[in-house]
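One chain of protein is taken out of this complex; the other chains stay put.
Presenting chain A:
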Amino acid sequence: MIKFILNGKEVETVAPATVRLIDLLRDDFQLIGPKEGCGDGECGTCSVLVNQLVQNSCLIPIGAIEGAEIITIDGYCNTEQFQLLSECYSEAGAVQCGYCIPGMIMASEALLSQNPHPTEEEIREGISGNLCRCTGYNMIVDAIDLAAKKGDGLW
């Protein structure tokens, strides 16, 4: 039995310790926010927060998350920080096909919570584990920059 905190609630599972976190979240907890883009930890579409750090859920065997706090976009989307990020992503035109976006949002949160006023270079580095094929990234970088400015004090 593995116990952990998922989007603020204590949960447990009897699934084997080798099951990937992404599969547990999507199949057992019916959370569709983390998407599978590669299964190799290369694209970031399955990004979640594990104890506030952004991680690829496809690379994590659930045996490693005993006692950890996991936040996925499905829970994060009820926060004030998400509301602001969503507004800024819209204002900057940062969302196209949308498949990378849940992961991008989680990476944005991880970055801003560590560094509330990042430089452009720091934003690019902060989302460099998350691929986007539609936008060429600049409008996403603008969105995060905008959120950092508008959200003064929120992070």
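Throughout what follows, a contact is a pair of C-beta atoms (placed from the backbone, for glycine too) under 8 Å apart; a residue touches a chain by one contact, two chains touch by 3 or more; residues count from 1.
In the analysis below, contacts and distances are computed from a predicted model.
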item	value
Protein name, per the UniProt record, of whichever chain is missing from view ("Aldehyde oxidase", "Chemotaxis protein CheA", "Protein translocase subunit SecD" or "Carbohydrate ABC transporter permease")	"Aldehyde oxidase"
Sites on chain A contacted by the missing partner chain, in the whole complex	26, 32-40, 42-43, 45, 72-74, 77, 82, 85-86, 89-90, 93, 95-102, 105, 123-125, 127-141
